[in-house]
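Just one protein chain is left out here, and the rest sit where they should.
Each chain carries a letter (A, B and C) given by its place in the written order, and its residues are counted from 1.
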Amino acid sequence: MAIIIDETTNVLVQGISGKQGFFHTKQMLTYGSKVIAGTSPGKGGTTIEGIPVYDSVRAAIEKHRIDASVVFVPATMAKDAALEALAAGIKVVVVVTEHIPVHDEMAIVAYAKRVNSIVIGPNTFGIVSSGKCKIGIPPNQFFIPGPVGVVARSGTLTYEIVGNLTAQNIGQSTVVGMGGDRVVGLTFVDVLKKFEQDPETKVVVLIGEIGGFAEEEASQYIKEMTKPVVAYIAGKSAPQGKQMGHAGAIIERGKGTYEGKVKALTEAGAKIVELPFEVPGIIKELLLKL
Amino acid sequence: MAIIIDETTNVLVQGISGKQGFFHTKQMLTYGSKVIAGTSPGKGGTTIEGIPVYDSVRAAIEKHRIDASVVFVPATMAKDAALEALAAGIKVVVVVTEHIPVHDEMAIVAYAKRVNSIVIGPNTFGIVSSGKCKIGIPPNQFFIPGPVGVVARSGTLTYEIVGNLTAQNIGQSTVVGMGGDRVVGLTFVDVLKKFEQDPETKVVVLIGEIGGFAEEEASQYIKEMTKPVVAYIAGKSAPQGKQMGHAGAIIERGKGTYEGKVKALTEAGAKIVELPFEVPGIIKELLLKL
Amino acid sequence: MKMFEYMGKEIFSKYGLKVPKGRMVNNSEDAAFIAKDIGGAVVIKSQVLSGKRGKAGGIKFADNPEQAKAAAQEIFEMTVQGHAVEILLIEEKLKIDKEFYLAITIDLAAKRPVIIASIKGGMDIEEVAEDYIIKEQIDVELGMQSFIASDIVRRMGVTLNSPLGKELVRTIRTLYRIFVEIDAELVEINPLVISGDKVIAADSKITIDDAALYRQIELPRVEERTVVEKTAHDLGLSFVELNGDIGVMANGAGITMGTLDTITYYGGKSANFLDAGGGTGEEGTAKALELILSRNPKAIVINIFGGITRCDDVARALASVKKNIGIPVPVVVRLVGTNQEAGRAILKEVGIEAYDFMQDAIKKVVELSR
Partner (left out) sequence: MKMFEYMGKEIFSKYGLKVPKGRMVNNSEDAAFIAKDIGGAVVIKSQVLSGKRGKAGGIKFADNPEQAKAAAQEIFEMTVQGHAVEILLIEEKLKIDKEFYLAITIDLAAKRPVIIASIKGGMDIEEVAEDYIIKEQIDVELGMQSFIASDIVRRMGVTLNSPLGKELVRTIRTLYRIFVEIDAELVEINPLVISGDKVIAADSKITIDDAALYRQIELPRVEERTVVEKTAHDLGLSFVELNGDIGVMANGAGITMGTLDTITYYGGKSANFLDAGGGTGEEGTAKALELILSRNPKAIVINIFGGITRCDDVARALASVKKNIGIPVPVVVRLVGTNQEAGRAILKEVGIEAYDFMQDAIKKVVELSR
């Protein structure tokens, strides 16, 4: 088991002929992901790395069962690509592309909700069900199977923490990058719920950061969870992000600070680590207790 | 029992201060419908026929449980009113207004589908669960409780047939006017499914007319029904409606004719009457057999 | 409301779709002048609302201004499917590589707009096999996204990202925008001419939703009703002329059809379809009667099942027409519903006995029309 994707997941790469799409298709294949088709308008009928290329998602769907797609197209066309995958009925759409306008992101997220599909990202490193399937861009070598579910907002920090876990031979069930943008498809709660139900996942690492309310929301659900949650919130000593005028202040009303997040998570029963490299030690302790 | 509305249905009248809204509010109250609130922008806080008036649907919802609304506002504002009711979470919205632009109708129907609500109309006489609740404009005296479910596209023809039934003391469970426009919220199939499940309904009358595919679609479902269906299709000798160029012809490919509809319905097991006043006789026969 | 070809092309052009170079003329002198101005071979196209102008001879070709003048002359003297020709569109003759078909209308079963496209466009599109017809329904909340147009072009077999493919994507997206923004029920381009990488709307057929005309104030108005139909429309009545001899008035489209069906069943022939439904009052009803009388029927049947319609209004209208204008033919009336008793009393005064059931009234009027 794992969450969202596993060894049976058939993956479509949107924008397979671009530099990023091409490079990461090879990496994903190397990891063992079942990348079975790609799209690139005008290149339908060709193959890349042995993978058949189609002109459109629908053209690919006519020939293959597709369970998930990953979007590598430029920001200017990413909304169209994501909507195309969703409209074609693909249930998991991973949008790696960064710098997508936030209005486009709201449109993608609204449509995904309507068609009841999962969008991971935008601006995500992707998702890895370790040893089974990787969709996205993280380096292959740091992801090994095991009992730890990881959910994060930012990329390299996740590699840091997962890399440290793997260095100590602690594997991961699934590692989910929700995406670094302000508007993304998943919430911590969405992912935590799946980890709670996944038999393979024994403990969960939540990697948050200052700003927004995602961690405060997560706290509400963590209260109900039976599985232990370890949380690191980046940015205790980082500069404040820009604020959206008075309107932002009215909406936030003081939420989004490091202190507020840590308080909410602690009260919910999560274990807080103050520094990223403290994660493996605590996880080891928790796993020994199970 | 009855379908869609019954004696517990709380009704909101949108446009209660207009000529039509005012007149039919009185008529509905006389019939026994639980009209408990109305809207009229700028008139919030007043009462009409003892009914409290609100500025908006949400203002009414803040004070009352509303199960259904009926829209009497002019065509130019009807889309906004219908969307307002749907957005407020009202599960049955009856749009009496006629001459609503078809693009507006498509928008209403799409949104209703998304929020999982029922739209009756536009351009409908409404719906009557005889003896329990009337929402819309049909004359009160022709609707008495009984075992016949009626679903129709057009209004006066329904009164004709229901009036003839009532004259012979054959009552109706629910009479549904889907609306005379080309794009309306319900299909025959939607309504037939509800009649099939309604214990009070023993036999169903379907009143169709030439043009469109609604009756052909209905035939597919009638095959599966356990309850007998009597159908009258108006327009055997009527002039053809205007056709939408070649595009219309390509879409229709010969469907929509009287002969085609009668063939489909007959094959599905429905009893066809050639003239509207033949309905009561056949219904009587069918009821005696039950 | 149907629009003339040239009006549709003006709309296309405003939205950035390519149309052939051309001008309208209303006499053959101007036809020659415009043909000269365009230069080279031209097409002379009668501007009528009928769909089969070409087959009816309403479209001609000319190689020079003299030929253009002669061809124009010829078309002005003919009628195209019963329509007199008042305006011609003189256009450059296109270099045609292929003729495609592209339209958007409403799929009534799906309750959504539908794009219809084919690479076998031209005169006989209705005969083209299903395999060559592409249909794509549009989710109105999602709208016409780029990927939708792209996939249609892919299914047409045109290479995406080629200059032609891109131009077709743009054409489809633009046509959808037009469809929505002008409240169309139909926008049709047949043929959509492919000339090198250019995509040119060589014809236009547009129908606007009458119910939306109130907000389409910038669109030109076209009247295609007969004088009588227009009079009826202005009165809020739905009226269609038929070939029989029994004048018909009923209240509601369904019951009017039912009345026609019953007349036919008993062997009669209806002179018209007149739906005076939806609360037509006394005055409207009187006008409706005058309209029926103007067609000189042998007998008249009035079939009223009053809901919104009040029986006394109908009776008063009938009485006043009888008194003021006179009704030279037999009138049979069926009158039930709202204010039934008052209505019948009024009719009795002018010597008309109303029926309870439509079948009895219609049987009677068919007898009287023999």
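Quick notes on this one:
The rule we apply is simple: contacts are C-beta pairs under 8 Å (C-beta built on N, C-alpha and C of every residue); 3 or more make two chains touch, one makes a residue touch a chain.
Computed from a prediction, not measured in an experiment: that's the story for all the values here.
For the chain left out of this panel, the touching residue among A:154, A:173 or A:219 is A:154.
Between the chain not shown and the residues C:10, C:92 or C:141, the one that touches is C:141. Residue in contact with the omitted chain (choice from B:72, B:111, B:258 or B:277): B:111. For chain B, the residues in touch with the chain missing from this view are 41-42, 44, 55-59, 77, 80-81, 83-84, 87, 111, 114. For chain A, the list of residues touching the undisplayed chain reads 75-76, 98-107, 109-111, 114, 125, 137-139, 152-160, 163-164, 180, 182-183, 207, 209-210, 212-214, 217, 232, 234-239, 244-251, 274-277.
Note that only the chains that are shown with their structure count from here on.
Located most centrally within the structure is B, per distance between chain CA means and the overall CA mean.
Chain A and chain C, compared by their mean Cα positions, are separated by 54 Å. Per-chain CA centroids place chain B at a distance of 27 Å from chain C. Residue positions of chain C touching 2 or more other chains, listed in rising order: 139, 141. Looking at chain B, residues 114 sit in touch with two or more other chains.
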